[in-house]
Each structure stands twice: as structure tokens, then as C-alpha cells.
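To start, I am sharing the structure in question, which I have written as C-alpha cells.
For this view, one protein chain was removed and the others were kept in their places.
Per-chain residue numbering starts at 1, and chain names A and B are given in the order in which the chains are listed.
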Amino acid sequence: MKEKKTHEEGLRIGVFICDCGSNIAGHLDCAAVTEYASTLPGVVYAKENLYTCSEAGIGEIQKGIKEHNLNRVVVASCSPRTHQPLFQNSCAAAHLNPYLFEMVNIRDQCSWVHMGAREDATEKAKDLVRMGVSKAAFLEPQQDIEASLIPRVLVIGAGVAGLSATESLANMGLDVVLVEKEAQVGGLLRQIHRLSPHGEKAADRIAEMAASVQSKPNVTLYLSSRVEDIGGYIGNFDVAIRPEGGDAVHEKVGCLVVATGAIPLKPEGLYGYDGKSVITQMELEERLRAGDMPGERVVMIQCVGARSPEREFCARICCQTAVKNARFIKQENPNAHVYILYRDMQMYGAENEQMLWDARGEGVRFDVYSPDRPPKVEEGKVSFYRPLTGEVVEIPCDVVVLSTPLLPREDALALSQLLRVPVDQNGFFLEAHAKLRPLDFATDGIFVCGSARYPANVQEAVSQGLGASSRIATILFKDKLITSAIVAEIDPETCVGCMGCMEMCPYEAITYLPEKNICQVNTVLCKGCGCCAATCPSQSARLKGFKPEQLMAQIRAI
Amino acid sequence: MLDVGRHPNIELMAYSEVEQVAGDCGDFKVTVRRKARYVEEDRCTGCGACKEKCPTVLPDLFNEGLGTRKAIYSWFAQGIPSTHTIDPAHCRQLNGKKCGICQKVCQANAVNFDQKDRIVELNVGAIVVATGYKVFDPSRIPEYQYREIPNVITAIEFERLLSASGPTSGHLHRPADLLAEREIEELERQVSKSQKALDKFEEKYGQSSAAFYEAYQKGEYAGDEDRAKWAEKYVAHQAVLEPYEALKKEAEGFDVAKRLAFIQCVGSRDFRFYPFCSGFCCMHSIKEAIIANEHERETTSVIFGMDIRAVGKGFEEYKIRGGNQSGISYIRGRVAEITEGPHHNPVVTYEDTRERKVISRDFDLVILATACAPSDGVDRLAGTLGIELNRFGFFKTGTSQPMDTTRPGIFVCGCAHGPMDIPESVAQASGAAARAAQVVTDSQMRQAS
Partner (left out) sequence: MERKDVLVIGGGIAGIQASLDLAEMGIHVYLLESLPSIGGKMAQLDKTFPTNDCAI
């Protein structure tokens, strides 16, 4: 049965007032509000229900639509966040376009906040209903937006996080294009000697992950290649991949994963760093891999180039790295003297803390230093002020190992601009929400995992890679992408191309068309927030369902 | 939470337990007990009319016992599902006494005292364990006197006091003061009752009770039984009036807690209880101190810890801001003991290791950052699922696949895996979903690798 026609038939608004048991009816006169609603212009039917969200209530709405030929429905009840989709679906089932439905909140915004003021609450509820009915008169039917989805994923970076995401995506039946700028996979792990807490060789771990990924027929691996250009949007990205010294290859994918990792800081100018007797943890890893023990007396200094005014953040994995390496040195040579000078030992969680105790038991020495009186590195010794005893201590040593933070790669910013995703004040990729969406970007269809997001150890990088693959599966397992019809549109006749809307858009959903000097909304990416419509000086940008005439009708109705 | 309740692909079974698991990866048969709420889920709309009338008042566990609830209750106001539940241990009707008021007032006809537990059989391809953690009970540390000193509380109790929807609407009233207020209310009731009795005598004899009693003590009215009763009532009244007035006077000086002490690693990094680090408590305490300072600008906080672990993204900056803007100072030292000083102020004795001094200092409120311990019943659940626990008591996982338990097809995420904060729990949860999806998607109906 075709959807009802609307404008041609004249307004026929149905209003349903909900008692919500005693939640609303207990604090205002619902019968009076219903009676009042029936007198409003355009309203042909008004009904009071005990619980509109119940089966009976839904039945009343659908019966009302049918029997009274309604072409607009207003429900005055609770918050749209509870049942708006339910009511919209009920309208759709009764062949009324779901966007011809308007919800008025007379519970959270009325009965619940005006308990004990029954008369005033009733008057306010009438006002709210009047506003809702006025707006409903201007509602237009809308269609949800559909987009196709290519079941293929681009993973940028074949380190631990990228390999983990690739393996998981492939196992779930999706095609993966894995791009790595080096000649081999493995990322930073190729420079690492052994992993904590179990001491396995990093090389073995890479081999295991690489073998798994490379054996899958639905994984295409591009080594020594970079992503040169990306266009499109969720479901339909166009990617240009440039192998070293070769022609660009074009791939079409549905989603992207940023797994480009990070690099450790080389602390030039700090603590006499020279790469020979004063080295970084990464340089120590390389020596250990080569079987080159650093000497009998080792002093490690934590927080070098981090947790300072210039670089405030804590890079979280340097303490566990230092402890891991300290233990390894002691295990290989029980006579070795290993000292770790620290500010806080960031051995968070269960396994890490256990490593700390084990290290102490094995004879690794730990000493706290004050950031305002940092250790001094001199020829053959390190001296520092020990606050716990109030004295300056000298430690003779053969090598000093500086624990430096992982930093975003130099090309991270360029990639962020290519993808049009943000980075934070430290240069790490910025996720959509620090807590609830740690692996998503605000731009749909793009995800991040591993140290590109923030320094992560191997376990965390693997978990995040798996997590990103799950987030992608929630999109690409569907046949098509359906997004709400409540999106913005820009009138090409009146738009002057000032790009004010683009600056406001949090979702990168607006693009500028230079040949026409206008802006255009990508309705798939648009989330209907309305920032562009509020900004546009010529009212060319308008938000469907919240157009100026609809909002003005509501305001005039008060 | 709302998304879960509404999603067509999610069948939510709250107030339920796993009884038995048989089968294998790809084909598990799970027996679930859906406990009787004595309220029909498909009828209850969560309106709350029932609990307004219920006569039985009980401590509210969601508010850590700081508030009250009824025998018919919802776990918390915004809970999903909003279905109410009757506590069978305390409901009068269910314990043989006459009541049933909730049933009478329920307009949706949802109360059913005859409801029984239901056993449901599920057939699933994979299982994700996300059972979280339990809060360490600090009464296990006798020197902190958690049970003895009312103004020594746990972090989660503090959350409820800070919360606008909590038992004190977000005002940091000290527990000792709250207890005093309740006592005042009780004494007031008694005073008013005994005063009424005295009023009757005063009217009868046309004399004030005080004047009468003076005369009575001098020996007048000897042998007068009625007046003897009056004298008795007068003495009883004074016995309640004095403490009532004293307590009321004391209460005039009550203020919200402004000088806070947070003690880290309570039960964590402790050989006696849990050797591990609980991961989020340093940040948790900093956050609570910042929020408390937002509520009341004069609030200062001291955080006592060994290492202050602010390691996540944005955390170190948050910690520094807390120190600069929210009156937080950080002291490196473990607290040796807590005693109670005047005005129920807890006194903290500690060593400031950077200053090399042992100090005793009093505060308004002490908050214990309690350990994130494995949930109650993990042993039983591990046994039911056929998976192992690690040496810390959390579910054991593999090295190459951090969310895989020791049994194929069963995965773990969040604090059930080990102490972790919200972003890590969320990332892990997605990871576990990916692992579970691999098992059940049709091309992969084989053992998860």
C-alpha cells in the first residue's frame, strides 16, 4: 500500500496524550490537555492513553491513523530518546511516513519538574502541545538515505595493531588491503628483542602474525608502499596506493583503519645522550637482539623527554619496557648491577605490577628522583639527589639507558590531513570520544588502533586491532548503510561559498565545489546536528525536520 | 543502556544467572535461571507507584547503604529494564504477612506474587564473559577502622555522595553528620511524644511540669499515684530532651566535608590481599577530588600514594590540572593508620617519604581507594564454563590472543579480565565481539584459532 499523500489532502493532525501511568497524569490534568489539543488548528483527533508505548497505546495510534485518515501524528509523552523510534516505526507500519511524526516531552520537561504545581504544569503541557502541533503542520515526508557498502577494508600500517586488525577482519570474511611503507611487516616490533611478561621473542611473534595474514586469500599486501590519496566516504572510499618507484594502484574500500604506530624519541641534548654509552631503550633492544650485552653496570632513567613542561604526557609503556629489559640483563648476568631511577613506576594492572615485584626480587634496584633535581650523567657515573634519604648518591655505571616516550610519526600530520581526521595537542590521532568510542574517528568509517592513537604495548595493540575490526564489522556486515533522513541541505542557488559551514561541521560532511563556488552536504556523513544551518548567513544551509519555518511556527505558538 | 534495551538483536535477560554450560565452541548449550521478580516484565512500565506505597524500608545497595529503598524497588532510576523487583527476603506478603499494597496500586496489573523462577535453555556459538569486578572490603584492614569510623568511606560510597541523583543530592555531607541527623529525627519524635503526654497533665492540673516536679521532689503529693506517673513522664522527657538539644546544637556546626584525604592502594599492591595494581584508582581519586572541588570551591584534597599512576591518554595532564586548579596535593607515602579525633574527624598517620617525616593530620573525610578485586562467584562461574582463572583470580587468557580464555569459543573482556579503565574496557569489549563473531559467522564454524 502506498504511503499516504499529505499536502494535497489538507492537514489532519492526530494528538495522543500519554498519562504514563501516574508519571504524567499524577502531576497534571491529562484529560484537560487532550480536550485542549482537540481545539487546535489542524487537529482532527485527540486521544488520551494510559501508556502510549504499550501494545494498546501503539494500537491506538495506528487505529487513529486509519480511522481518521491522519497525515500528521503528535505524541505528548516522555523523552524522544525513549520511544521516538518506536512511535515512528508504528506510523510507518500504518503507512504514514515516519518523519510526519512529532514528539512533545510533557514528562521530563513538564510533569517531572513541576510536581506539586498541578495547574501550572497543565498550562505548560498545553503550551508544549500547541508548539508541537504548530511544528507538525510544517513537517514534510522524508526518506531515509541509503548508501552502498563495499565489503573491503584498507589497513594503513602492518605493525602489531595493523596485523591484528587485518587478521580479524579477514577471519570475519572481509577483504583487506594492507599497506606498509617498509619492506617488511612488523613495525616497531622488528627492533624489539623480547616481549613481556612471558619473554617470547618479538621476531617469533611477528613471524606468527605475518604468516597468518599472508596465508589468507582475502588479504592483499602492499609492501614498500604509501597511501597517496584518499577520496570518498564511508562505504565508498577511493584509495591511491603508491608502491616505491612504481605507478599508483587504485583500490576501492568501505572502511579505513589507521594503524601507523609511533616512534621513540631520540633525546638529543638530554642527559648527554650520544647513542654509544648513553642510549635509548630502543637502542638497548637492538643491542640485546644482537647479543651485545651493555656492560655490568647499567643505570636507566625514566621520563626522559616526557612529563615535562614541553611534553606533559606520560607515555605509559616506558616503565614496563625498562623493567622488562632490566630483568633480562639480570637474568643473563646475575652479577650485573641494574638501577632504575624513576618518578612514578607506571606498572599499571595485574601483570605489570607482578613484574615489578619480580624485578625487585631479582635484585634490580629502584630509586625515586625529583623532577626538579634530575639525575646528572657524567663520565662513568650517574649522580642524583635521593629525596628518601636527603642525600646525593653516585652510581658508577658502564652505560646509561634513557627511557623516552613514543611520539607520533613525522608523517602522522600529513596522513591526518589526507584523511581529514583530527590529531590532539600531542600529535596523536584523536578519537571520537575518549571513553565510549576510543577506536572510532568522528568521521564515519575511519578507525584507529595501536600506538598511532596513544602508546600501547603489544597486548593492547592486539586488543585494539581486534576492537577496530569489530567496529568495522558493525558497518560492513550490513547490506547497505541506512542513515537518518534528518540531514542538512544547502540551496545551490543562494549559497555564496563562504565555507562558514565547513568550519563548523564536526563530521567533515561538507565539501566545497570550486567550479561552482558552493558548498555541498554529503548526506551519508551528515549527522543532522544543525551547526551549519545555524551558521549560514544566507540561510542556504537548512536542516530537514528543523527548517526555519518549522521552528518559527513553534516559537510563535508560545 | 537504552540502545541495548531497544535493539532488535539483543535479548536482555536481567536478574538472571548461568546455571550450566554443555557442548563446545560453535555449539554451546546454556541453562539460564531467570529469577522471579514477582513483577511481570512485559507489563511493568517502571512508573514507580508501587514503591511509593510499600511499607518496608531497607538499605539501598545501589547507594552503598547510604540511602534507603523499599521491598519493591528499581535498582536505580534510569535502569534498563525499568521493571521493578520484589525482594523476596523482606517483602511482607511473600513472608506470610498481609500486605499486597503494591499490587493494589499498580495500574498495569504487573505484580504477581505467584511468579516462579524460570529455566531457559539457550543454544549459542560463543560466549563473552564481561562480569566485571567487586569492590574490596576495607574492613579487612583493621588499622584503617573502616567500620568503626563513620567518616572513613570507600571510593564508591563517595561517588554516591557526590552524585546529584545520590542520597544527599550531591552535597558532601559527612556520614557521621548524616547519622547524627537521623538520631536527631528519632529523638525529636520521642520528645514530641513525651511532650504530648506532659501537656495532658499540665492541662489537667493547671500547672507547668517543671513547677510541679519541683514541688513533687520536696515531698508534696506523696501517695498520689496519678501525679507519680506525671513525675515519671517528666523524668523520662528530660532524659530525651537533653541529648536532643545537645545534638541539635552540635548539628548547627555541621558543614559539608571540605578537607578530604584519599588513600590509594587499599587492598592493592598489598601482599596481604591483592598484590596487583588496580589500574584506575589513582585517576579515580583525582577525578573525585576535582569534582568535589567543583561542587565546593573551598575543598582541598590530599592524595596519599606510592606511585600516582596517571598513564592513559590525557591523564597526566588531568592530574597536573587537578593539582593546579582543584586544590589537590600529592604525598608519597602509605598511610599507617586512621584514628578518630574530635568532631568525628578521621586522623591519618603517615610517613611523607619525600620530607622524611612521620605526621598525623586530621581531615573531614577519608576516602579509601579500594582494590578492583575479582567478582564474587568467579570460581563457580569458571567451573560452570570450564575455563581457568589466573594467579590473580581473574579469568586466564592467552598471550597471542588477549581476549581468549582457556576454552575455545569463550572470550573475556573488561575488568573480568583484569583491572582496567573505561576506554580499555570498551576497546576490549569490541575485541571480544570480533573474536565471538569469528566463531559464529557462517564461514568460520570451526574452532577459534
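The definition used in the following text is that contacts are C-beta pairs under 8 Å (C-beta built on N, C-alpha and C of every residue); 3 or more make two chains touch, one makes a residue touch a chain.
Everything numeric here is computed off the predicted structure, so don't read it as measured data.
K.L.:
Touching the left-out chain: which of B:Thr85, B:Gln103, B:Ser194 or B:Ser278?
P.N.:
Checking each option in B:Thr85, B:Gln103, B:Ser194 or B:Ser278, the one touching the absent chain turns out to be B:Thr85.
K.L.:
Write down which of B:Asp3, B:Glu185 or B:Glu252 is the residue touching the left-out chain.
P.N.:
B:Asp3
K.L.:
Taking the entire complex into account, which one of B:Ala49, B:Cys91, B:Cys106 or B:Val128 touches the absent chain?
P.N.:
Within the whole complex, the residue contacting the unshown chain is B:Val128.
K.L.:
Kindly note down the residues of chain B that lie in touch with the hidden chain.
P.N.:
Residue positions of chain B that touch the missing chain: 1, 3-4, 7-18, 26-28, 30, 32, 37, 62, 64, 73-76, 78-83, 85, 122-133, 135, 156, 159-160, 162-164, 166, 170, 283-284, 286-287, 290-291, 312-315, 317-318, 381, 413-416, 421-422, 425-426, 428-430, 432-434, 436-437, 439-442, 445.
K.L.:
Residues on chain A that touch the omitted chain in the whole complex?
P.N.:
Interface with the chain not displayed, on the chain A side: 433-435, 470-471, 473-475, 477-478.
Heads up, the rule we're going with is that only the chains that are shown with their structure count from here on.
K.L.:
Spell out the part of chain A that touches chain B in their complex, as residue ranges.
P.N.:
By the definition above, chain A touches chain B via 20-23, 26, 50-51, 53-54, 81-82, 85-86, 168, 171-173, 198, 200, 205, 208, 212, 307, 312-314, 316, 344-354, 357, 368, 370, 387-390, 424, 428, 434-439, 453-454, 459-460, 462-471, 473.
K.L.:
Which positions of chain B touch chain A when the two form their complex?
P.N.:
2, 6, 45, 47-49, 107-108, 269, 275-277, 279, 307-317, 320, 332, 353-354, 356, 390, 392, 394, 399-403, 418-420, 422-424, 426-435, 437-438, 441, 443-444, 449
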